[in-house]
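Here the complex is missing a single protein chain, while all its other protein chains stay put.
So, subunit A:
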Amino acid sequence: MIGAEVTFDVALPKIVWGWLVSTNMWAKSIATGTFLLGIYFIKKYPEQDNFFRKWLPILGLIFIGITLLVTVLDLHHIFRFWKIFFHPHFTSAVTLGAWVVSAFVIVLLISFWSWATGNKKLLDRVMIPGFILAFFSTIYTAGIMGEATAREVWVFPSEMISMLLSAMLAGSAAYLIIDALYGNILQEKVRRELGYILFGSAGLSAAMFIGELFFAKMHSEFSYEVVKVLAFGEVAPFFWIGIVFAFIIPMMLVGIANEYRRYRYAWIASIFALIGLWLIKHAWLIAPQTLPLS
């Protein structure tokens, strides 16, 4: 006997979490990355802190706003979202995430107020809790993916590291774009450092994705099949364009920018990085959903 084929079955859902979830992860990377990096640059270059004290809360609030919006839109019961606060189930990374992000929003609002009123001390006071909350806001989605046991490629802690790197990539890219849009207001050394962060996080992310894909020991047949879908299957165009846009092109362009002091290349690199990041997130989210579970 050879081969076996399903000849009778019900229609099965292919995509359960779609582009709204990819957008959630993408926007959250920008919001948390700009916060984490913003705090670092405020501490390291106090003479340049006005830029970061202004853009850290603005970018944070815009992109965490997008994250929250798509999260709620993705619920089938949109108006019941409050139950997560009143009937929480703390074994769930979804619950933990909702609580952590809400606290992070409060920190962002305080940061915004601090910038709007010029009261620098206010932000200084929430820096440490904000840093911790931004960190956990970034990684909690890795917890959710780890708990989504049906999709065996999403493994904690590699997801966590990948999400932290995404935050660094997105945060540095966002600041480089803002800097270019407002006529290169940052000092050269700060701009260069942002470029190095973009370069480094892109390189490490690429290494992680490629390493996981081609060299990691697959822990199940399911993950092995997902890798095939990602690398050669229907999700492959998203995945490879994502790899090139998010990592390869930005690394080359930032390299040129920093080496030859042609900083407009860093700006273009950042645009590519942000577009590519969405594509990569989407590919990684969709691929395991294309396989049947039952």
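Just so we're on the same page, contacts are C-beta pairs under 8 Å (C-beta built on N, C-alpha and C of every residue); 3 or more make two chains touch, one makes a residue touch a chain; residues count from 1.
Methods note: contacts and distances are computed from a predicted model.
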| item | value |
| --- | --- |
| Name of the absent chain as recorded in UniProt (options "Cellobiose ABC transporter membrane protein", "4Fe-4S dicluster domain-containing protein", "Heme lyase CcmF/NrfE family subunit" or "Insulinase family protein") | "4Fe-4S dicluster domain-containing protein" |
| Touching the absent chain when the full complex is considered, from A:K43, A:R80 or A:R125 | A:R80 |
| Where the unshown chain meets subunit A, residue by residue | 1-18, 20, 73-77, 80-81, 83-84, 87-89, 91-95, 98, 144, 147-151, 220-222, 225, 290-294 |
